[in-house]
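With one protein chain withheld, the remaining protein chains of the complex are depicted in position.
Order as written gives the chain letters A, B and C; numbering starts at 1 within each chain.
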Amino acid sequence: MAQNPVLVPYIRTAHYYETDKMGVVHHSNYIRWLEETRIDLMNQAGLPYTEMEAMGVMIPVVSASCNYKYPVKFGDTVEIHPYITEFNGCRFRLEYEIRNLTSGKLSATCNTSHCFVNMQFKPIRTQKEFPQIYEIFNNCIKVKI
Amino acid sequence: MAQNPVLVPYIRTAHYYETDKMGVVHHSNYIRWLEETRIDLMNQAGLPYTEMEAMGVMIPVVSASCNYKYPVKFGDTVEIHPYITEFNGCRFRLEYEIRNLTSGKLSATCNTSHCFVNMQFKPIRTQKEFPQIYEIFNNCIKVKI
Amino acid sequence: MAQNPVLVPYIRTAHYYETDKMGVVHHSNYIRWLEETRIDLMNQAGLPYTEMEAMGVMIPVVSASCNYKYPVKFGDTVEIHPYITEFNGCRFRLEYEIRNLTSGKLSATCNTSHCFVNMQFKPIRTQKEFPQIYEIFNNCIKVKI
Partner (left out) sequence: MAQNPVLVPYIRTAHYYETDKMGVVHHSNYIRWLEETRIDLMNQAGLPYTEMEAMGVMIPVVSASCNYKYPVKFGDTVEIHPYITEFNGCRFRLEYEIRNLTSGKLSATCNTSHCFVNMQFKPIRTQKEFPQIYEIFNNCIKVKI
């Protein structure tokens, strides 16, 4: 419990419908891949998103940012490495590397920040109100994936 | 009230992010345009979708179908003509023509069918339970747009 | 070569961003899942889509249709069974069953039809012009998955 969990990166392949007429994946889809990555990370950490929602907790995106380096093409496989850099019980911040396994290039570096809210979008302090959520996030801070 | 409303087609322009690497609008987006068209039609008919939802009524898609004839390119303007062909208070069916004003070609003919449900996804008979919804849909049947 | 290949269904999990405010996966995304399924099927059959494109052949969607039976929720896993029902070298038709493994229900039955075109969107007769493509599709007709 007190130990850091073993976490692996998220892997997925670029879909045809994710490309645009430039012939590469549209940049907005990277933002969606980050969401897939967070949800996969939470699954691995033992806190499936659906369970957290069933507890009445959501984690809306407060900010999102991407630096696009090399395009991803249809059919390319990307490996996304998330990294929780900040967490204080009320908010957290993630950094991500999107590595294109097909081209061998770093495709993008991104980050998102989030807060914890209830179903009425009111801020939550997880340490006091949801200690089990607090503990899981706290165990994942700065775990290299 | 008893009169058919005057309705106009829905017009919109194809976005860059709606294209795929084939260089034309991805076929899945047509299905989304039909939704925009229905919502515009309901606005025109005096029943904004948000108001209907506030009354506790939703109209999920039971079936959707498209015949794709000529591709739509980025920047093309399409005019979508909806036509309510069936309505019995519990279900309705729409046919659509997607006309590409830029190319002058008929891009697609489509149809969708829907049922009325409450927030628990239980079927609703609008004639008895929501006569104002019933009347508005009933006035729109077979109105040529 | 003359033998039917062994093919397995396509499995994937519903993403958060694929839901809408009704709380379930938006119906337009099923159309995208069918594309993922076709591309997976072609990979399995030994004809990756990117290779076919590199040969100058594309398979645009001529029609698409879905009957929606039970909603898919965020996090649900679906198993999609494609089935090539028609193929004549110029066109083909697929039927699909989307089975929700999480709920145990049949979520949708769908179909798409396609033609073979070159990069200028001109129709292609694969039997004559691309016999290797013809053979692969021909081996997959009516293979139960």
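In this section, a contact is a pair of C-beta atoms (placed from the backbone, for glycine too) under 8 Å apart; a residue touches a chain by one contact, two chains touch by 3 or more.
Note that the structure is predicted; figures quoted are calculated from it, not measured.
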item	value
Among A:Ile31, A:Cys90 or A:Val143, residue touching the chain not depicted	A:Ile31
Option from C:Pro5, C:Gly23 or C:Gly56 whose C-beta touches the chain left out	C:Gly23
For subunit C, residues in touch with the removed chain	16-17, 19-24, 26, 28, 74
For subunit A, the residues touching the chain missing from this view	22, 27-29, 31-32, 35, 58, 60-68, 71, 121
Contact set of subunit B toward the excluded chain (per top definition)	15-17, 32, 35-36, 39, 48-50, 74-75
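Everything below uses one rule, namely that only the chains that are shown with their structure count from here on.
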item	value
Chain ID, smallest distance between chain and overall C-alpha centroids	C
Centre-of-Cα separation between subunit C and subunit A, whole angstrom	29
Distance between the centres, which are taken as Cα means, of subunit B and subunit A, whole angstrom	35
Touching two or more other chains - residue numbers and ranges from subunit B	22, 28
